[in-house]
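Omission of a single protein chain aside, the complex is shown with its protein chains in their original locations.
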Amino acid sequence: MPRLRKAVALLLVVGLLVTLVGCGGKGQNAAKQVKSEDSIIRITEDWPVFIDPGVGSKFSDSIALVNTYDTLVFPKPDGSVVPHLATKWDILDNGLTYKFYLRQGVKFHNGDEVTAEDVEFSMNRLLKIGEGFAYLFTRDVAGVKALDKYTVEFQLKKPFGPFLQSLVRLYILNKDEVLAHIEKNGQYGEMGDYGKKWLLTHDAGSGPYKVKEVKMEEYVLWEKFNDYWGGWDPNAPKFFKLSGSVEPITVRTAMGRRELEITDELQPLENYKTMDKIKGVDVATFLNGHNLNLMLNTKKAPTDDVHFRRALAYCIDYNAIITSIYPGSALSKGPVPAVLPGHDPTIPFFKRDLAKAKEELKQSKYYGKLDQYPVSLSWCAEAPEEEKLALLIQANAAELGIKINITKKPFGSMMADAQKLETTPNASLVFVAPHYNEAGSILMSRYHSSSCGTWEQMEWLQDKNIDNMIEDALATVDVKQRFEKYAQVQKALYDLCPTIWLFDQAEKRAYQKDYVYWPTAERALKKEKGCLPMGYDQYVHDMKVYPEKRLALL
Amino acid sequence: MSENRIILEVKGLKKYFPIHKGDKTLFVKAIDGIDFEVREGETVGLVGESGSGKSTTAYCVIGMYSVTNGTIMFKGKDISCASSQRPLELKRDMQIVFQDPGTSLNPQHTIYKIIELPLKVHGLAKGREMRERIVQLLESVELPESYLYKYPRMIGGGERQMVAIARALATNPSFMILDEPTSSLDVSVQAKIINMLIKLQKEFNLSYLFITHDLSLMRNVATRVVIMYLGKIAEMAPTEIFFQSPQHPYTQMLLSSIPVVTKEEEELKPKKIKSQGEIPSPVNVPPGCSFNTRCPLAKPECFEKDPVMVQVGPDHFVRCNLFA
Amino acid sequence: MGINLLKRIGLSIFVLFGLSILIFIISRVVPGDPARLALGPRAPEWAVQKLRQEMHLDKPLYTQYVLWLDGLVHGDLGRSLVTRRSVTTDIKEFLPATLEIVILSAIVLVFGGIFLGIISAKFTNSWLDGLIRVISYLGIVSPAFVWAIIFVLIFGYNIPIFPTMGRLSPGVVPPPMITGMYTVDSLITGNFGTFVDAFKHLVLPAIALAMGGMAQAARITRSSMLDNMGKDYIAAEKAYGIPEGLIFVKYLLKPSLIPTVSVASLDIAALFGNAFLVELIFNYPGFSRYGISAMLNKDLNAIAGVIMVLGVIFVTINIIIDFIVAYLDPRIGLAGR
Partner (left out) sequence: MGDLVKIQDLYVWFRVYGGYMKVLNGVNFSVGKGEKVSIVGETGCGKTTTMKAILRILSSQAHIPKGEVLFEEKDILKMKESEIKRLRGRGVAMIFQDPMASLNPVFTIGDQLAAVISHSGVQDLDKEKIRQLSINALKEVKLPDPERILGSYPFQMSGGMRQRICIAMALATERALIIADEPTTNLDVTIQDQILALLRELVTKRGNSLILITHSLGIARENADRIYVMYAGNMVEVSNNEELFCNPLHPYTEMLLGCVPKLSGGGIAEGIAGRIPDYLNPPPGCRFEPRCPYATDRCREEKPDFVDVGNGHKVACFKYN
């Protein structure tokens, strides 16, 4: 009996060892030789990833589109745009007509040349489908027309100052290739499905990377497009892969195994700290033009009283927020994040000042009957950190005698609540991002009456004066004048205090500092001002990767 | 004896259990029309093999099973209804002791609690009285007071059965069903219990319906014996007469099968009939006389005609075609 | 047996029909506008409206059900809002991936569990038994995703011998689609290298997934073997001189496996649910992950499709296990005949 027991134990141990060694052999013996597959940038991001410019608009889609397709103009961190597919352009009719002259000889991935017809087709397709980034254009664009092979003209319904900025979201598709892959029985009439099915897993772009493989729910893999008109640095990555998993443990392990170069921005704080400790891994922190707003319902008691709103604004401990809850973030100065072009730097920060808060409260009509007017506050269940914030605000407000009732809500419910004034709570914690990188985008989508009833404006401001100022600013084609007008709107809003701008959000991503050159991380290190539109920080063409340095880390 | 008052009267009692076999519904005829009565102060022995329906009869009488057909009269009241509709007073007056005291006593409760329960339910004792009454009940089954706080597992099988009897006595019943109370016990323990039951019967003027498969035990306990076979009564007679002149071939087979310890007993065993065959399943009761598959005296008519009960002597009834 | 099987299948279809109504109603009644969720908060209302029409969301519920059922009968489960493809296509792609894990996991669960249980019972109260029992306790109390995390850390990070992401290593070409299961397809096409690679990707997720059920099976096998060891028939078989080894592996094992198999069947069915977090951690594009992402995105057709397929799988597993139990335990098998 004891002999058998020993034999079984031995069998178990040997079995385990054989498994370990047998399977481990390959990993350890892997030749320390650089292969071309090693020249790769791998990024994690949330799934799904839509690589169709007519469909995608989220973070992951943007990263894919930026690298697969070209646009007429290309954004700079300072908010300006530079020539890209278009070498130059004319703005005519007081900003109602834009005429672009295309670069000649630019090749699509299949070898076709990029022409004005492709631009016309791309804009029409986007408008017709109505999904993705179409919302940037549907309101203002009246039409588009290819004047000749290399000239294309856009007609606007009314002057729209930041039109050039919004064009970084018009990704140019190869018309012929898309038409060749249309499915007949679609919902777009003679255009069938407008190539939607084919473009789900294929690209028709001219960008620096061409789609090599799409594995649904897993990853998208791109390969360098050697004939890219923009040319190539010798150390530019040969491959680029976007993985659809953001599980902290998976991300961290992959970083440790050097199977991932840049992480997503959705990791918990703890995980960034852990990854920062891995040799050769650094965490890049940069402001991305998003900010967190405490939207106050200006039509509902007690937040309908400006003094009451200001009292709230003066009682919150902003420094505690940016040091312990959202480290790396910056204090907000007014409604527009400081990194966005058109931001007015003269607007002061909100500061915690209890004396001032009490003074404001005394002027409010609710003073003395605060207990009858509790404030309802919703936070977004998908962003768990917001709970700490909500509790902090609750505690701060309690010092003034203001009672806050906190509710956790899924974003879907928050969206539904925002549809009616009665159901919109007194206060809502919401992250806000610009549609295009300019102050006007935030001002329009946040405070113009047209956005009332959507999650982007739960203030229900409905102020004619503000509406007129915003419309006027946006219609101004001249940048300097436009920015001045933006500044006035920001000042006016600061006085109305419809929102408590809690902080400008910092985006965090861990990356392989030792063998990857990433321009955005470099800019963050140097604390350079400005930011790029969503997705452009991951423009792989400008990155560099050094596989031999990677091998040294293994 | 026969002038004593009738306590329990069972008439035409039937109990069928439906079983589903595929699409068909068959009936297990556990009891198929039986008549008997129990008189005051009497012990009626209900004897039969497993599957004869003797326990089912007990459960129908006590109300654990609803009755398919027929009537059960207890002290002149019809109690063929479901247990839940019986008055509490009736439940108090009629008690049952089960075969296996190991499972009929709650192992989590002390003996005190076990006996306390019926007293509480029927509101028979309160406060300090309660303890006194329980001790008194234990004394009546010859268990010392020290047993009050023991658990069933701490005492022997015989003693557990004593506790079960004490619990049954708690409500001062006049009628008790004893469902094979000693069949899982050794003879030395059985002797003690049987003697105690007899003593209690005299003391409290109890009537017993005593269910067993042991005829030699019946000889010493019962005043009247009822033999059941496949849901029907085969023979019924006062004990003395029964053992002197058993009439039914099945009764004779039973008697001849009993292992005995004295020559005297040997004499009493019928010699002509030997045990053969097994009791058929109550789902497939053979046509005619249900004993025909094992009966050494079966005639052709036994395979067609179900016999009726006939009286062959004073208080002696037999259900067999030989006597028709 | 044949008639019994047909009967069971007939009954199952009835059950699945009921299930289809239930899941359809549940999937449609959950709050939130699926079209809005699919197109994002900034999409213009007309585009959302168009999608609603396309999905028949503007029609009454029963019309929607009839249309959906009609599609179901024709093998068309509608279009997924997340992948923007036909749900049928998605299922064809993701189901084999998860089946691969679940099948391997079930094998580990059943055979591993029984093996450990036998060892434990054979050497009752030895250190080996103690070790197995401790592992079993851990296996039962820790959910599959905890094991997944532990395995990723140990075998992916500290001792990096197994891949921790995806179904194949980069650069390995997937085998041609036959069953959709990479390991099977690569073997069919004779591509052994791909098989090894695909198999290595399965090892950690499958074991992580199997741990709980395996521990359960081990415990049940152990206790039921110990229980049966005390039975008279084992004493009788010993008394008749049947070798102890044979008694152990044949006469003792078979009756002892009945409870194990019944419980294992539930555990195997539960694997599909537990697979979700495991697939997430191993970035494995499987059916469970697809199902959960469908629910999070209120991807109606995908939800209904996934539950429908799971329903069919559960019912099938149930039938299979019932027949295995009937084989092991003649009392059940014959009662059913």
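Chains here go by letter, A, B and C, matching the order in which they are written, and residues are numbered from 1 within each.
FYI, contacts are C-beta pairs under 8 Å (C-beta built on N, C-alpha and C of every residue); 3 or more make two chains touch, one makes a residue touch a chain.
Note that the coordinates shown come from a computational prediction; the quantities given were computed from them, not determined experimentally.
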Self-check item: Displayed chains contacting the withheld chain
Solution: B, C
Self-check item: Candidates B:Arg39, B:Lys192 or B:His248 - the one touching the absent chain
Solution: B:Lys192
Exercise. Could you tell me which of B:Ile31, B:Leu143, B:Leu206 or B:Leu254 touches the chain that is not displayed?
Key: B:Leu254
Exercise. With the full complex in mind, choose from B:Leu148, B:Ile279, B:Ala298 or B:Leu322 the residue touching the hidden chain.
Key: B:Ile279
Self-check item: Listed residues C:Val29, C:Val73 or C:Ala239, member touching the removed chain
Solution: C:Ala239
Quiz prompt | Residue numbers in chain B that touch the chain omitted from display | solution = 49-50, 156-157, 186-195, 213-217, 219-221, 243, 253-262, 264-265, 268-269, 274-276, 278-279
Quiz prompt | Residues of chain C in contact with the chain not shown | solution = 231-233, 235-243, 246, 251, 254-255, 258, 328-331, 334
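Heads up, the rule we're going with is that only the chains that are shown with their structure count from here on.
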Exercise. Report back the single chain whose CA centre is most distant from the CA centre of chain C.
Key: B
Quiz item: In terms of C-beta pairs in contact, which two chains are most connected?
Solution: A-C
Self-check item: Distance between chain centroids, defined by C-alpha means - chain A, chain C (Å)
Solution: 37
Self-check item: CA centroid of chain B to CA centroid of chain C, Å
Solution: 54
Quiz item: Along chain A, where are the residues that touch chain C in the complex?
Solution: 1, 4-5, 8-9, 20, 23-24, 27, 37, 47-48, 50, 55, 57-58, 129-131, 134-135, 138, 187, 196-197, 200, 215-219, 241, 243-245, 247, 249-250, 253-254, 256-257, 259, 410, 412-413, 415-416, 435, 454-456
Quiz item: What part of chain C is in contact with chain A in the complex they form?
Solution: 31-33, 36-37, 39-44, 46-47, 50, 54, 82-85, 90, 93-94, 119, 122-123, 126, 128, 148-149, 152-153, 156-157, 159-162, 164-167, 170-171, 200, 203, 280-285, 289-290, 293, 298
